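The other protein chains are all here in position, but one chain of the complex has been omitted.
Let's turn to chain A:
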Amino acid sequence: MLGLGLCLSRASASVLNLNCSLILLPMCRTLLAYLRGSQKVPSRRTRRLLDKSRTFHITCGVTICIFSGVHVAAHLVNALNFSVNYSEDFVELNAARYRDESIFFPFSQDPRKLLFTTVPGLTGVCMVLVLFLMITASTYAIRVSNYDIFWYTHNLFFVFYMLLMLHVSGGLLKYQTNLDTHPPGCINLNGTHYQNIHLQDYLSEHFRESFPEGFEKPDELTQKRFVKICMEEPRFQANFPQTWLWISGPLCLYCAERLYRCIRSNKPVTIISVIRHPSDVMEIRMVKENFKARPGQYIILHCPSVSALENHPFTLTMCPTKTKATFGVHLKIVGDWTERFRDLLLPPSSQDSEILPFIQSRNYPKLYIDGPFGSPFEESLNYEVSLCVAGGIGVTPFASILNTLLDDWEPYKLRRLYFIWVCRDIQSFRWFADLLCVLHNKFWQENRPDYVNIQLYLSQTDGIQKIIGEKYQALNSRLFIGRPRWKLLFDEIAKCNRGKTVGVFCCGPSSISKTLHKLSNRNNSYGTRFEYNKESFS
């Protein structure tokens, strides 16, 4: 009745089933963070797969897009065929109510009636519109410029899934329940079509071609396998919607995770101090009960006094340790949310003092955090040698690593860290100049001067200020003017660490990231392997 259209639509529906179920899994971020940190995932290769979760999500999304197009086109053809090939023999199978329900009348409404009055048709149309809204808002240009549109439309996915559950419950596809009593190709002796035809004539007419050589007696055919007589009318029943099996698992998992995150982030944090840093950066230190985080992870801040709906991710620059429960983030003030947040925490009247007195902590707005979530930078402590490159405010994940090394470096596998920090403004280095100097001194005291190798680069200079500060002599002697020369750096690291595997981490502009990726994949003559760990932001 339907021909090729049915095959295409069923095939694309199967692909859609799989993708709709898989697409939710990379978004269960707490689960991924747990997998990353647990001992159950021992291999580094498996952990690196988790870095690609956003790319996987996008790939599934694009696949859903393409195959929805195929599915819709095939079903439009089916809608046509359902009425053109209306079958009087098997009335139950038809979706159209009578022959020629559809398009023989040019201006009739009937094709749309077929589409809109059946449950699968209506839900299908709504799903396509929801998908259209979600896809047009998810392009790279929109994500970069107006992240809000992307976020709010993407939350329509829940409507999409509800519609999907209804879509498959319409029962349009049917299978035959009594195959044993009415096998395909059997002859209906009592049917109106064959009433006046003698069986033998019928058999000889229709089955002449299938007679094997040397067969003469048509009577014997009635006992043979390939001709049967129907005992009863065929009965049809709708297929069980397979989609429910596919998507219920991941959907329940995702809902459980969101619920868990909601409950966990319900208690506000206590802000201990707010510190203003040069170049529009603000540091917030806070405490929260039962908050544990590994270095390199990030949290999502939510402040209802600033905006009821917006959440923003920030990397932790200081993680809670066994001895100290304080953790902190550094925020760069770009955009309206961070500006309003800064005005709430550091009122303009006291802008000349750097650290607010403790007495003002009563007036801090309520702040909720969600997380911590994993990132590829956690892996830098698990390599024997790591190269960490930071551009500007991208130094924040590495700051938490440095803080952890300051606390205790021995439990980790890391034995040598190359830390490259590129900034445009020399005042930016003051964000972590203290931390770097203290760390440097600690390793000199412990007689491991080559543990941390610091190189600071000032990419744009107006020539006026050439040192960071008088007390940061260790950093001043490691400050270079101009951009780093990556090839030379890689050669030097390869020569000093022959035969080892070096983990390369970059948090900065994509041009640096691309260069590092290319250099990491090149062979070098010292037998050193560079593994590039990529973080994907929006």
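FYI, contacts are C-beta pairs under 8 Å (C-beta built on N, C-alpha and C of every residue); 3 or more make two chains touch, one makes a residue touch a chain; residues count from 1.
In this section, contacts and distances are computed from a predicted model.
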_Hidden subunit of the complex - UniProt protein name among "ribose-phosphate diphosphokinase", "AP-1 complex subunit gamma", "Sperm-associated antigen 6" or "Cytochrome b-245 light chain"_ = "Cytochrome b-245 light chain"
*Touch with the omitted chain, as defined above, among A:Asn146, A:Asn363 or A:Gln465*: A:Asn146
_Absent-chain contact - pick from A:Leu50, A:Ile64 or A:Ala137_ = A:Ala137
*Pick out which of A:Val128, A:Ile272, A:Ile300 or A:Ala474 touches the chain that's been left out of the picture.*
A:Val128
*asked:* Could you pull out which residues of chain A are in touch with the chain that's been left out?
replied: 72-73, 76, 79-80, 103-104, 106-107, 111-112, 115, 125, 128-129, 132-133, 135-137, 139-142, 144-146, 148-149, 309, 336
